[in-house]
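For this depiction, one protein chain was excluded, whereas all remaining protein chains were kept in their positions.
Up next, subunit A:
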Amino acid sequence: MMMKAYLAYCGKSFSKHISYRSEVWLRIFGNIVIMFIQISIWKSLAANSNDNMINMSEMVTYSIITTSVMNLLMTRVYQTIDSKLQSGDICSDLQKPISYPWYLFFEQLGTVSFQLLFNVVPSILIALLLFGVQLPEASHIFPFLLSLLVAMVISFLIGYLVALIAFWFLTTFALNWTLGALMTIFSGVFVPIWFFNPYWAKLASFLPFQYLGYIPSAIYLGKLEQPYLILIQGCGWIASLLFVVNLLWWKAIKRLIVQGG
């Protein structure tokens, strides 16, 4: 593999974002607003509930982590492919001596690295001052970092899968809608899965979306008894998604219709 070329893509994608500085401020602001709204909702729920089901400091931390993790996801890769399919720019990409999926992955990696440095880290620092965050136990740090990696890879593969399906429909609007709904509910971004009723919790545990928000946060908070086992299952998801994606890629490349001339 030509690592240098892919790292160069990663670097260019990173520096591309630097040219839009105002976006950095807007995104940090947006993150803080989302965290604020979530924390406010939990506060009012906690105030109105009789039992002590809601642990406020836990929920603050949960909201901050899921919001941050959302910024590191690569599901947006399908938007890149979709716009390239519409404009026909995908031709130029395919005329390069590179593997297309790896190129997409490293381009996303550049974007995510930028987000991490200029968006997530500042947002967390501000959130720390505004709302306060529980620090993780030392034993949770390593599986937490691993879970972030799993989240990134799974999100990339899901985004890529959606993009490949788009080869058949030549548009991603409907898929985008469905994916958005599935992710909002089953990733546990807004409501942690431990609040789901048993039926829905079971369903969520059979889907890959929980790795995109719930699992990293739950590992951070020490809510999972066997974090490594869950992560190994995550790797199983990666393997099966990889299989499906590769299968579809071979079919898609056969019927590639590049629009726009």
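Throughout what follows, a contact is a pair of C-beta atoms (placed from the backbone, for glycine too) under 8 Å apart; a residue touches a chain by one contact, two chains touch by 3 or more; residues count from 1.
What we mean here is this: contacts and distances are computed from a predicted model.
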Report summary line: In UniProt, out of "Sarcosine oxidase, gamma subunit family", "ATP-binding cassette domain-containing protein", "Fe-S cluster assembly protein SufD" or "RNA polymerase sigma factor", the chain dropped from the view is recorded as "ATP-binding cassette domain-containing protein"
Query raised in the report: Per the definition of touch given earlier, which of A:S22, A:S44 or A:Q95 contacts the omitted chain?
Result: A:Q95
Report summary line: Listed in rising order, the subunit A residues that touch the chain left out are 2, 4-5, 7-9, 12, 15-16, 19-20, 87-89, 91-92, 94-99, 254, 256-258, 261
